[in-house]
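My questions will all concern the structure given below.
Every protein chain but one is kept in place in this view of the complex.
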Amino acid sequence: MHLPFFISDGENVQQVTAQIRFTVALAENLRGTHMSRLTEILMNWTRRPIKISDVEKILLDALKKLSTDGAAISMAFKYFVEKISPVSSKLSLNAVDCSFSGELTRGERMKFTLGLEVPFTSLCPCSKEISDFGAHNQRSVCRVKLRFKNFDGVSIEKFVRLIETQGSAEVFPILKREDEKFVTEAAYRNPKFVEDILRDVVLALRREKNLEAFAVECENFESIHSHNAFAAHEEILP
Amino acid sequence: MHLPFFISDGENVQQVTAQIRFTVALAENLRGTHMSRLTEILMNWTRRPIKISDVEKILLDALKKLSTDGAAISMAFKYFVEKISPVSSKLSLNAVDCSFSGELTRGERMKFTLGLEVPFTSLCPCSKEISDFGAHNQRSVCRVKLRFKNFDGVSIEKFVRLIETQGSAEVFPILKREDEKFVTEAAYRNPKFVEDILRDVVLALRREKNLEAFAVECENFESIHSHNAFAAHEEILP
Amino acid sequence: MHLPFFISDGENVQQVTAQIRFTVALAENLRGTHMSRLTEILMNWTRRPIKISDVEKILLDALKKLSTDGAAISMAFKYFVEKISPVSSKLSLNAVDCSFSGELTRGERMKFTLGLEVPFTSLCPCSKEISDFGAHNQRSVCRVKLRFKNFDGVSIEKFVRLIETQGSAEVFPILKREDEKFVTEAAYRNPKFVEDILRDVVLALRREKNLEAFAVECENFESIHSHNAFAAHEEILP
Partner (left out) sequence: MHLPFFISDGENVQQVTAQIRFTVALAENLRGTHMSRLTEILMNWTRRPIKISDVEKILLDALKKLSTDGAAISMAFKYFVEKISPVSSKLSLNAVDCSFSGELTRGERMKFTLGLEVPFTSLCPCSKEISDFGAHNQRSVCRVKLRFKNFDGVSIEKFVRLIETQGSAEVFPILKREDEKFVTEAAYRNPKFVEDILRDVVLALRREKNLEAFAVECENFESIHSHNAFAAHEEILP
């Protein structure tokens, strides 16, 4: 189902249109659950900001109101981050596909995963090297699933910035001529295979002290093929 | 609904997985139609090749078996065309989104539309001109809707070839190093805005004597934005 | 592209996540357009409520800033309407797929189309009649495209209400046991074919004095098939 939620990220609160999946564990002696109680819990959360630690409160509500020992929720929404064009400094907004996924078992701590899908440009090193001029490039996305030790202070925007700077160049909704020159040349100077980008995202994530585990997928919408190039890695941090 | 169909294109017959919408006009004195009769008609066509003129036969069947004065069908499927890599001559297959749409009113001739969605590469002339090196490029698609005077001899593959050569370069499922060099340089030598590609497709279609009308949309999955560039035109031929 | 917009509907303002297509006519003497100017225009509209007559202002902006004679925009978003469960009176929100589409040619009045996709239940009259007990029913949607004479006072919510009451029963996000009994029995008492629902929507729309033209599609996600039943009609009002 879809509901309007207010997502709180650091100082910012943003209203989003969230697609929600909300489930509870079913005790062996019960035949089915009370779906409408789940919707009632969600309705209570449509008027106040939701930060990551609030996801645990939603799940605790579910344990209580449905007398169950386990509950899980995922909310997927577009989250907007500001982009300033690199030369002309024009402000615009990029939509990032974002998800909050929480799982709670009674008596334990919530397992929370932040999902992000962040776009950027990639330019092929092989194409640059072998060609007398030009190099094929394309839009790419990086999808991450991040699991945190502490939920306080986790910032969606910080991780979007961390990821979008690992491609050959960033993408921007507004680019004047001088910006287009800048972005074209920046990408040409910084060629990266999909595997290079994956490695750089992995290295950047390993430096994040608050991460417990992560999974990364990078995908290039290859401009010279009608299929995509893909690389993936996952890791549990010590 | 989906059904397996054999599509006949010139000398070739190809089995496809078709998504079908099949409707009939409802006489004023009737409350509803007999949906299962439509499925029965379609089942008769799962074992023999369907060429464009057969779409009219399917619709005539519907007029007869459902005692109605109008019927319409659309079948959407992936159609595979062979691609030979430009230097190494490796054979592979590109999937093209294809649709057959027919409308028949009793006593009239079928109105038939062939829909195609064909991928290729585009390279931005502005980016090439203003940059000291490189130029942004990306995968693009051209969607056409073609209406024909005569149905005999219409070739899906011919129109795919006509369209895929209007971009900056063609896309290929297999590209060895020498092919990648060729395609990269070809695109760089042939920069085109989305509007340029549209105009060239329009000019090529105007030369087709058997066309009655057409609509064209070109879309670039811009590598420097997370949004797309788009151009469209439609025309009735004299 | 996607942007957060505030949609104004009568007394209400609702923030939405809008998917936008924004295009301008290209003069014959120009090779391409300035895409980023379109994004700049849109950015100006992310902070203030947009009502239907504002869509014309956005398009006028485009005519001016891109020196063109034609512009078109469509914005598609989920719009939430309140639903009160029929017996227990519990409040919840239903998401309706909504679109604003405007086309403006210099010197003319904007052509505006409101698109809505509204869910409800349908119960099959034939199944009810021939069966000793029960009757198959399913979720259905009605998609309308509405063209208006005057833009002031057009209410999204009013048309959602008008449409959702034409099925066999309404759908609700929260239904307690007493509500479920009510809805089940209401649908059983009010069996309708997809064609019946279409006719009733058409009759209701013909009574709307402010409509110039409309198109309606109804689709049942048949519970006894894995395909859907479909009916469509369009009309220009005198």
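Lettered A, B and C in written order, each chain numbered from 1.
Note that in this section a contact is a pair of C-beta atoms (placed from the backbone, for glycine too) under 8 Å apart; a residue touches a chain by one contact, two chains touch by 3 or more.
All of these numbers come straight from a predicted model, not from anything done at the bench.
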Checklist entry - Which of the visible chains would the unseen chain be in contact with across the whole complex? => result A, B, C
Next on the checklist: Looking at the full complex, which residue from C:Phe22, C:Tyr79 or C:Phe172 touches the chain that isn't shown here?
Outcome noted: C:Phe172
Checklist outcome for this item: Across B:Val16, B:Ile50 or B:Leu116, the one contacting the chain not displayed is B:Val16
Next on the checklist: On chain A, where is the contact patch with the chain that was removed from view?
Outcome noted: 1, 21, 23, 26, 31-33, 35, 39, 126, 193-196, 225-232
Next on the checklist: Suppose we count only contacts with the excluded chain; which residues of chain B make the list?
Outcome noted: 1-4, 14-17, 36, 39-40, 43, 46, 77-78, 80, 90-93, 95, 173-176
Checklist outcome for this item: Residue list for chain C contacting the dropped chain reads 94-95, 119, 121, 123-124, 126-128, 130-139, 169, 171-173, 175, 177, 180-181, 183-185, 187-188, 221-227
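The rule we apply is simple: only the chains that are shown with their structure count from here on.
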Item to check | Residue-number overlap at the chain A/chain B interface, same or different (half cut) | outcome: same
Checklist entry - Hey, how far is the Cα centre of chain A from the one of chain C, in Å? => result 30
Next on the checklist: Can you compute the centre-to-centre distance for chain A and chain B, using the mean CA position of each chain? Integer Å is fine.
Outcome noted: 35
Checklist outcome for this item: Shared-interface residues of chain A (touching two or more other chains) are 95, 173, 175
